[in-house]
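Please read the structure below before turning to the comments.
Here the complex is missing one protein chain, while the rest keep their positions.
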Amino acid sequence: MPRRQTLRRKPAPTVLLTGFEPFGDDAGNPSWDAVQALDGARIAGHRVVARRLAVEFGRSLEQLRAALREVEPVLVICVGLAGGRAQLSLERIGINVDDARIADNAGAQPVDVPVVEGGPDAYFSRLPLKAMMLAMRRAGIPAEISQSAGTYVCNHVLYGLMHALRAKPRVRGGFIHIPYSPELAARHPGAPSLPVDTVVQGLRIAVRTALNTGEDIRVPAGTTH
Amino acid sequence: MPRRQTLRRKPAPTVLLTGFEPFGDDAGNPSWDAVQALDGARIAGHRVVARRLAVEFGRSLEQLRAALREVEPVLVICVGLAGGRAQLSLERIGINVDDARIADNAGAQPVDVPVVEGGPDAYFSRLPLKAMMLAMRRAGIPAEISQSAGTYVCNHVLYGLMHALRAKPRVRGGFIHIPYSPELAARHPGAPSLPVDTVVQGLRIAVRTALNTGEDIRVPAGTTH
Amino acid sequence: MPRRQTLRRKPAPTVLLTGFEPFGDDAGNPSWDAVQALDGARIAGHRVVARRLAVEFGRSLEQLRAALREVEPVLVICVGLAGGRAQLSLERIGINVDDARIADNAGAQPVDVPVVEGGPDAYFSRLPLKAMMLAMRRAGIPAEISQSAGTYVCNHVLYGLMHALRAKPRVRGGFIHIPYSPELAARHPGAPSLPVDTVVQGLRIAVRTALNTGEDIRVPAGTTH
Partner (left out) sequence: MPRRQTLRRKPAPTVLLTGFEPFGDDAGNPSWDAVQALDGARIAGHRVVARRLAVEFGRSLEQLRAALREVEPVLVICVGLAGGRAQLSLERIGINVDDARIADNAGAQPVDVPVVEGGPDAYFSRLPLKAMMLAMRRAGIPAEISQSAGTYVCNHVLYGLMHALRAKPRVRGGFIHIPYSPELAARHPGAPSLPVDTVVQGLRIAVRTALNTGEDIRVPAGTTH
């Protein structure tokens, strides 16, 4: 009698999405709300794993590196809140400097210190930004390319992510900034916003496009200054 | 044999909401999409009637006046698109001038002519703006007071509405500007937006608050310049 | 012996310019610096008189009305600082409401009270705004039409001025907002500015154009919303 063959399905490759804990006095953080909504989702044959990072220089990167080791993703997209921006912002580059106007959630305020001592000045994102931007726009999600992720914890995480991936050329990674949710914008007169549902829809498209695109397409999306 | 008594229920008082047709090349106009979604709705014991106005100087006001005669509303809120604004903008005042940078949908471009020859320089909105703003914010809808509705068709309609209501002191009326929908903003890099669903939710709150508020509350919402 | 005839030259007609005292913590106020620089100047056969107003609801208007009685100008231009604006802003209209986000220099913070109890909702400026705007631009001075002077002391003064002039149809009057000086902008990262010299040059052109223009020219300078 033949032995029953064990059918072990190979586990699906994973996508790591990260969001941030609330910053300062804010009750919530739409970056985590949006990412959490996709935890466990299947997109283009991949399984999404969502993780929450601290709004802290240093510790955010320790958490990210631990998640990279554990999840072994083929694609990483870190997501952060950019209060005041109006569209999903696909960040082009992370730079090797922390320059904090205000303290982080642990009270640290580094000024003009490198994210990684001795690291290169910057790392480009490895996401197919233009293809992602166009795919989101086609679906009616406002999206743009951003030339600067700032010099705070978001840029810190983007630079640290790309530094961590420097020896893994086949893993794609990058950062997306999102606007306030309407609930947060209601407390900031004049500030633009997008509902978390719209952001979730945009991130789903972003992940699918990043997984399905080889070389990025070339359409202009720069700035003159 | 007693005559069967006709039970005629008194019809519910009405609220008139107006939106605009698409402007120029745009495929749609979220002001009409939002208002249309409320056509026939019951809010605080009132029945909502939605009407669409032309993006034309002159004709928009003829349509509005016809709707006022027909619907006999106790409350009128005209709604228009303000591409570039980020929040629902409750307009404080309409001014007696047309000054068009671009032609309207009929090709007219009036410059520095009055909306109503011989009319007063301006009319304040009669809506309880501060109460409406706070009610929307409490529900997580971004809302603000605006000190100018511009000098185009939207201001034309606001001024014309208040002029039409000058002899009806008990009818409340005013104007709300809304942001792009995400679909329209996706074609305008950097432009803020709100989904039509969020706008509908905001208008519902606006109508209910206007119906339920006597004298407006006094909270600061002005600008220094 | 015949009495020596007194040869009394008829005094030149006057132009009244007003600026404001410093607001809050600011060391100076470029609106007063610019206006003061023109005190005593001769422009198009007229003599300029400069007066400084308090940044206070109520008292600013008492000072303005006293100056009107004393100076008996044929033209009045009130000038105020609009930190954050980039160009000389020719205000189109003053509205009958005070709505202060912050207290004035005397600690008062009126909210939703009329400038003049029982006054009309608004008064248009009586300056030839378009001719002034074009004359400044031709001279390389950035200038624009503004549809709102806000709801603070500047609008208070504009509305109060036009109310005071309601029975003097031949006296022209209005309000111009100016940007920060570079010195003030140096303390506000990102804020636009113009040197006081440039503002003085612009005001000189504004006065000359207002004196030499009959009916204003019609060029579009409105806003769509």
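Each chain gets a letter, A, B and C, in the order it is written, and its residues are counted from 1.
Keep in mind that, in the parts below, a contact is a pair of C-beta atoms (placed from the backbone, for glycine too) under 8 Å apart; a residue touches a chain by one contact, two chains touch by 3 or more.
What you see is a predicted model, and the numbers here were worked out from it, not measured in a lab.
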Shown chains touched by the chain that is not drawn here: A, C
Candidate in contact with the missing chain, chosen from C:Ser60, C:Thr198 or C:Thr224: C:Thr198
Candidate in contact with the missing chain, chosen from C:Ala41, C:Ala86, C:Ala108 or C:Val171: C:Ala86
Contact with the hidden chain (one of A:Val15, A:Leu61 or A:Ala82): A:Ala82
Given C:Pro11, C:Gly24, C:Pro169 or C:Gly190, the one touching the chain that is not displayed: C:Gly190
Interface with the undisplayed chain - residues on subunit A: 80-85, 92-93, 95-102, 109, 111-112, 120-124, 130, 147-152, 154-155, 177, 216, 218-225
Hidden partner interface residues of subunit C, rising order: 86-87, 136-144, 179, 181-183, 185-195, 197-198, 221
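Throughout what follows, only the chains that are shown with their structure count from here on.
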Euclidean distance of C-alpha centroids - subunit B vs subunit C, Å: 33
